[in-house]
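First the structure, which I've put down as structure tokens, then a few questions once you've had a look.
Only one protein chain is missing; all other protein chains are in place.
Note that the chains take the letters A and B in the order they are written out, and that residue 1 is the start of every chain.
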Amino acid sequence: MFDQNQYIWLIFLIPLLSWAIISLILKPFFKDKPKIAGYVTIAAVATSLLLSIWVLVTVLGEPHHELEVPNISWVIIEGGATINLGIIVDSLTAVMLIVVTVVSLMVQIYSQGYMHGDAGYHRYYAHMSLFTTAMLGLVLANSLLLMFVFWELVGLCSYLLIGFWFHRPSAANAAKKAFIVTRIGDFGFLAGMIYLYANTGTFDTAELHQMAISGVLAGNVLTWGAIGIFAGAVGKSAQFPLHVWLPDAMEGPTPVSALIHAATMAAAGVFLVARTYPLFEHSAVALQTVATVGGFTAIFAASIGLVQNDIKRVLAYSTISQLGYMMLGLATGGVAVGIFHLFNHAFFKALLFLGAGSVNHATKTFDMREMGGLRKVMPRTYATFVIGALSLAGIWPLSGFWSKDEILVKSLENQPVLFALAMITVFMTAFYMFRVIFLTFGGEYRGKEHLHESSSVMTIPLIILAILACGSGLLNVTGGFSAFFGHGETYSVVEGLFGIFAHPLPWLSLILAGLGIFTAYAVYSKKWLSAEAIGKRFSALYKLFYNKYWVDELYEGIIVKKVLMGGIFRVFQLFDSKVIDGGINTNFVQGFIVRNLFGWFKSFDQKGVDGAVNGVADTTLIAGKTMRKVQTGQLQLYGLIIGLGIVALIVCLFLFG
Amino acid sequence: MSIGLEHYLILSAILFSIGLYGALSKHNAIVILMCIEIMLSAVNIALVAFSRYIVPLQLTGQVFAIFTIAVAAAETAVGLAIIIAIYRSRETIDAGKIDLMKW
Partner (left out) sequence: MGQVIAFWIFAVIIVVAALGVVLLRNVFRAAMLLILSFIGIAGVYILLNADFLAAIQVLIYVGAIGILIILAIMLTREVPLGSPSNKFRIPALFVVALFFGGVCYAILSTQWQVSNVLPEANTTSKLAVKLFGEDGFVLPLQIIPILLLATVLSAIVLVKDKK
């Protein structure tokens, strides 16, 4: 193409163009033909996908798997900072580009069916286009500052899309909550970024990597900078303690949940850590923080997901848990391990969400207690959903197995405690996913709707994603994926596929996953054990999990209401009303100033000013009254005065002559 | 002693003063007019005296006096006409009572 790979800019600019077209041309002028908006978005994302594939192919061919794209100068301050806009294209970028464009394309196609007839069709596709732009820009950005810009833009689109049905108070509140909670994380990101800039003078990720590797950037500066950046990741990727927004974000349309809160934006935090990985590598404290937070979140979220009744809530907590896995993988095994799991997770989680959406389309509800027996009516949805669930549970040879296994191997090496937690989570993951399947698709239908399978426009993306969910894991069978990231050896296909069983760990994880599936089968399908009985037996645990560990109540009830509103803000408010306003209104002010000063002003005005004015008038009147007596009307008097005047003149003439 | 300029001038001054006094202190309007005539005549005497004693060949003062006489005549005529008109409407020619233009 034209020189120096400038076409790569188009990857995120084309969806931006589609956003502009939809907002400025289609919405005002083609209001009655909403489907065009869908076609435009799909065309734009498909183009981006093609360009991303081209990038992938090109990058594969390059040494060090990197492409050069020159920077654009943005801010140049004489003798000060220069801030550039630029793109970095390496293996990480190429993989992320594929993930984002593929999932986005599937979701856009699916949305044509799901959002059919919705009043905000144009708005939906405009927001979707903008989101795709922002996500692609985030992935391509080469400096922390530019990444932050797209980071915020992605957050904005998330807000707009969660609150898509804004006339529902729960949706509006969820959107607000998402934005505010991620904002707390973003504050950490900004602080870390600026702290690093203050100490290094650059935002550029490549330069920062160099400084971290060479040891120029080290010690506390590096640690705090890295932790700041991780704070942003904690917010966006919904790790504990900033995880509270993601379950509520399920208020948005299901395709939104699939794209944003499963596959892409939620993964942005993981991506950020991966992008700045050298900073973490060289700071043991930061790395440990990432591992601990990730590992804890994995089991924490899975435990909550065990007992939820809303299908999307289960999937949301599953996402949080898997993101924890990714963080753990990054911390213990490096970029390749974490990103591989992200790659696979994007496909099967999107698949599961879209499947849930398909179920919702038929049963008009998300509550699993009102579902059941859907496997007979919706075979395609059922089949693809099962594939996704198996992949998530980590069953060989589906994709989830490969990436989860890698994480388990690495965490066993580096973080044994967290490894134990991760293994327990494997069991939980399998259990809750198959609980969902048995409740939703198994048994008999408990609801009242008329059931039908979803249209092709919705099921075809499901099938495509299912194929990917099966096959994406095989990319690393030969170690190719890891090699793409610059480490790991490659082996042959057969050796990769089956040789894995030479080690004990995959056996252990498979047994645990199988046990989880079997337990779910026993409780929910065959009903050998009663779910209610187990719940009563472990009622304390059940309450803990069901109420989400009361974290939301902690945040809203105690921190917001008592500490902030009741405490700090109340202090500010009292200070303002008592001290400041009170001071102004007290007797001192009123009595002294108002009475004396203003009283003096008043009397001065009345007596002095008015007196002067009236006095002038009165003087004029009196003078007039007196002077007019001169006008007697008698001629001789006038003559007399004239005579006097003449005499006076004569006298003056003699005196001064 | 010969009659010099001063004599005529003193005479003129006396006449003028008498006329002035009368003009300021008489009630009757016609008497006031008469006193004005006296004043004008006094001035005429002074003019002619000056002419005779300072530039006798030029007769300037006499010329001036002619004009003064003419104007005096005109003024007397109009003044008397006014007095008669006032007398007709007010039945009085008391200068002290003709004071409508007062405060």
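Heads up, the rule we're going with is that contacts are C-beta pairs under 8 Å (C-beta built on N, C-alpha and C of every residue); 3 or more make two chains touch, one makes a residue touch a chain.
Predicted model only: the values in this text are computed from it and were never measured.
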Original post:
Footprint of the hidden chain on subunit A, which residues?
Top reply: 636-637, 640, 643-644, 646-647, 650-651, 654
Subject >> Residue ranges of subunit B at the interface with the undisplayed chain >> reply: 1-11, 13-22, 24-28, 30-31, 33-35, 37-38, 41, 44-45, 48-49, 51-60, 62-63, 65-67, 69-78, 80-85, 87, 92-96
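Here, only the chains that are shown with their structure count from here on.
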Original post:
Using the average of all C-alpha atoms in each chain as its centre, how far is it in Å between subunit A and subunit B?
Top reply: 117
Subject >> Residues of subunit A that touch subunit B when the two form their complex >> reply: 628-636, 639-640, 643
**OP:** Please give the residue numbers of subunit B that touch subunit A in the complex, ascending.
**Re:** 20, 23-25, 32, 95-96, 98-103
